[in-house]
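A protein chain is absent from this complex, but the other protein chains hold their places.
Now for chain A:
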Amino acid sequence: MLARPAAEKGLNNYMNDMFAFDETDRKIVEQLRRNGRATNQQIAESLNLIASTVSTRIRRMEEAGMLRVVAVSDFAVHGYHILIHLAVQVSGRPALEVAEDLAVFPEVFAAHLVTGSYEISLLLTLRDIDELPPLITGTFAKVPGIKSMTPAVGLDIVRYALDTGPVDSRSAA
């Protein structure tokens, strides 16, 4: 399949909300997931495309905010030796406000609003267990609306690879 007509390409540039992936896009992404440093030429050869199609489509997906090809790094690179899940129950305040207040702290690796017996799921990454007491009894204690926090300590990460989600974040890994 060859590059899209220019008119269609132009349309996509200002209609990001309407951005749609086609099969060729998906195949290119699949190649990039396997090896993000594969050259356009290598990807083109394995998919029976021409290199310029590959580069145009990658750029188009990147510009639409739908794709980032990046190096991801292991927890070990960051020295995150301690991992704790906190199930947070909220009372007297909207859960979203509490979650947003908690999310600003660097120790909070992930924060989600969830359904179930608690409202906020937090994942904390710490370099040392000594960081925990001041975080809980000092930092988090100042956030209003927290009713309870139930911890679970991470003993081993068997798998952790969330390759979808917001891709616009430019925060360094």
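Assorted remarks:
The rule we apply is simple: a contact is a pair of C-beta atoms (placed from the backbone, for glycine too) under 8 Å apart; a residue touches a chain by one contact, two chains touch by 3 or more; residues count from 1.
Note that in this section contacts and distances are computed from a predicted model.
Remark: of the listed names "Stage V sporulation protein AE", "Xanthine dehydrogenase molybdopterin binding subunit", "Multisubunit sodium/proton antiporter MrpE subunit" or "HTH asnC-type domain-containing protein", the one matching the undisplayed chain in UniProt is "HTH asnC-type domain-containing protein". Residues 19, 21, 25-26, 29-30, 32-37, 58, 65-81, 83, 85, 87, 96, 99-100, 102-103, 108-118, 120-121, 125, 150-167, 169-173 are the ones on chain A that touch the missing chain.
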